[in-house]
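One protein chain omitted, others in place.
Lettered A and B in written order, each chain numbered from 1.
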Amino acid sequence: MPVLKGKELRIVGFLCNWCSYGGADTAGVGRFNQPTDLRIIRVPCSGRIDPLFVVKALMNGADGVLVSGCHPRDCHYAEGNFYARRRLEIMQRFLPVLGYEAERFEYTWVSASEGQRWQQVVASFTDQIHKLGPAPKIIGPQAADTLNQMAAAL
Amino acid sequence: MKIGVFVCHCGSNIEATVDTAAVAAASREFPDVVFATDTMYTCSEPGQDEIVAAIKEHNLGGVVVASCTPRMHEQTFRRTVERAGLNRYLFEMANIREHVSWIGKDRESNTNKSVDLVRMATEKLMRNRPLYSKKFDINKRVLVIGGGVAGIQAALDCADGGLEVVMVEKAPTIGGKMAKLDKTFPTVDCSSCILGPRMVDVAQHPNITLYAYSEIEEINGYVGNFEIKVKKKATYVDWDSCTGCGICMEKCPSKKATDTFNEGIGKTTAINIPFPQAIPKKAKIDPDFCTKIQKGKCGVCAKLCPSGCINYEMQDEFVTEKVGAIVTATGFDLFDWSIYGEYGAGRYPDVITSLQYERMLSASGPTGGHIKRPSDGKEPKNVVFIQCVGSRDKSVGRPYCSGFCCMYTAKQAILTKDHLPDSQSYVFYMDIRAIGKLYDEFTRRAMEEYDTKYIRGRVSMIYPQGDRLLVRGADTLMGAQVEVDADLVVLAVGAEAAAGAGELAEKLRISYDSYGFYMEGHPKLKPVETNTAGVYLAGACQGPKDIPSSVGQGSAAAAKVLGLFSKDQLESDPQVSVVDIKRCIGCGKCIQTCPFGAIKEMEFRGMAKADVIETICQGCGICTSTCPQGAVQLQHFTDNQILSEVNALCRF
Partner (left out) sequence: MKFQEELKDSIRKALPDLDVVLGWCGSFDPLHATPHFIRREEDIDKLEISPLSVHNLATYLPGLRGKKVGIVVKGCDSRSVVELLQENLINREDITIFGFPCTGVVDQAKIKKALGHAGNVRTCDISDSAIVIQTEDKAHSLTLTQMLADKCRTCRYPDAIISDYFVGDKIGEPAPLETDYAALEAFESLSVPERFGYWLKELDRCIRCYACRSACPLCVCRDHCAAESRDPHWLSQENNVRDKVMFQVIHAYHMAGRCTECGECQRACPVDIPVLMLKQKMNREIRDIFQYEAGVDPEATPPLLSFNMEEENITEKEW
């Protein structure tokens, strides 16, 4: 469905199955209200998340991307989040050169029991993305379409 | 693929804030969706039957259920589609309860979001492939780590159930903390009288192999087929021939060795047997105190040993054991109370821990069961017990209740009166937690029959006055300052995770909480399982526990192991990584990053290629995101499956 205009922005979450997805479930069970922008993709481990998924999401029109895994030292697979931390950090620092604010992407750690922390993370990340506003979107096959619209917007 | 979508109301749990009929209607417009409906309770029997019927009627190739979290019902519905003849992996869930209906009340946004999640699930489902488990043999031996009461119980139950058991204990004797206790609450029966026979059973059981004074060096493998490397620490005594006669101990001239078993009350000899009932009853040398090992002189024990088993050159030895399951029963350690300046931070010899006091009460302890002040050996008259030392105290990072201290303090107060009828005991407490069977009656007895003075409040200061200790505290019930002249102060130190718990958890690949206690699989429904298949928990390693609970968990863990081993073969999870041999360039990056050593290099037509060992692969997918070639793909979470989800959500 299209993004609800004026109400929501498109935020994609990649969550590890063992900790953060469980944390988001815990937040749900606790009825901790959250903004509705975020859509969650479940992966087994934060180490499974190819940072290129983040770019793919942004280039396909996401306004923000959030990754969450188990806390360091608490990875179900022992080391996945340690690799993830390095790779995601690199990608976060890389994004600005492409013309995306680094703040459009965040990664964090939420355990299965931290429902409240999850609520806090979602609320504050959604707020962060709304403050940035919609990300630039690529329209049409040629650059001119997008560039003209950007010029018009400016 | 023909896809059917079932949108669950979950009673009003979802329907109240999501228009499920609208979600179903929107789903019908998605590619490949041929059937969509909303149902009241999809997980109920009629709900599941509806899925089965629809699969048959519409010849569905895959099913999406939009309902609760897959962590709740994924297994349920996988069985449902399997019942209708589909492969269990041709199924996806959209979590519209925990992630939608329960976290917001805006029906428009929720409905819109639910549609997105269903779309995402259908797009992924289109790229799902049937996956099949492989069967593999299991090794029906079990490793029990830790020989305390929980480990002993688990080991004996497993051994009696016909399993071969390997027990590894890091101390020179099994028995754990319970072996150090004099009496147990609330029955005040003798600890070693009830534990001793169990320890002997372990030693004599034909199915149990015991490695005492040994540690786990390395754990490899997976459920059904673990390979354990055990480090047998050097004892400098050949245990095969040691008879435990104790002559070496009688004659050893070095009498200043730390007496760990007696909690440092008194000293022991450099070569020693921890206590008379030790299992195994074998001597070991403490090399730090042995004159022969330190200075090359002495050798008295070697000269006197009737079986000639002293070997000053002994080295650590490693043995490998293969098992199919592991019970972790590593227990707890005591909080280091010297952080508390108000209790003297360890400066006053007559302020001791509850476990030191326990050794003092024990007839086989260093004082022969006589209560004596460590400073001058005199019998105390006033004994002050302070509870919650390192429990329920945020300021020292121990906000949790250790659970058993209230009870053992009451027991120690009772025993004090039994030993010294003229004595008077005082207990400073926060709350009395006596929730077990006969527990509250027991604490009442301590107060009423044994005249123990319970003072509700904390101690603010202990300082020496003459040869006594002045204990100053608050009585919060009276709203007054209290001062007690104490001859002996006993601190009810709390439990903390055993030293080295973290390192062992990393070897076991299980998780632990912020205090180092191991995490159970589910706080209510999986109390002895962990999230690593084939690894179980028993006793206080999972959280502070008293003896009956530890024993109960020991038996529960044994029951789990026996249940696991009731099959001859296990099924592997097919959600593992698979290498596409034509894409693989043999660079070995996946091998380098796999945390489980599940990928090996193999040769294929003269070229190096990666090869995943299915039974070792745990399905994390680190290799998949490492491989730039996309040559190794985690099944059910392939790049294409995740990309299709991204594309479903972000459509320019």
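Keep in mind that, in the parts below, a contact is a pair of C-beta atoms (placed from the backbone, for glycine too) under 8 Å apart; a residue touches a chain by one contact, two chains touch by 3 or more.
Given the structure is predicted, the values throughout are model-derived calculations rather than measurements.
Taking every chain of the complex into account, the absent chain touches A, B. Within the full complex, the residue among A:Ile40, A:Met59, A:Ala112 or A:Ile129 touching the omitted chain is A:Met59.
Contacts to the hidden chain, counted on chain A, fall at residues 51-52, 55-56, 59-60, 72-73, 79, 82-83, 85-87, 89-91, 93-94, 96-101, 106-109, 117, 120-121, 124, 136, 138, 140-144, 146-147, 150, 154. Across the interface with the omitted chain, chain B contributes residues 580, 582-583, 585-589, 592-593, 606, 608, 626, 628-631, 633, 638-640, 643, 652.
In the analysis below, only the chains that are shown with their structure count from here on.
Here chain B touches chain A in the complex through residues 26, 69-72, 95, 97-100, 102-106, 108-110, 112-113, 115-117, 119-120, 502, 506, 509, 511-512, 531, 575, 593, 595-596, 618-622, 624-626, 634, 637, 639, 642-643, 645-647, 649-652, going by the rule given at the top.
In the complex of the two chains, the chain A residues touching chain B come out as 1, 4, 7-8, 10, 12, 17-18, 21-22, 24-25, 27-29, 31-36, 39-45, 47-51, 53, 56-58, 60-62, 70, 73-74, 76-80, 83, 87, 119, 137-139.
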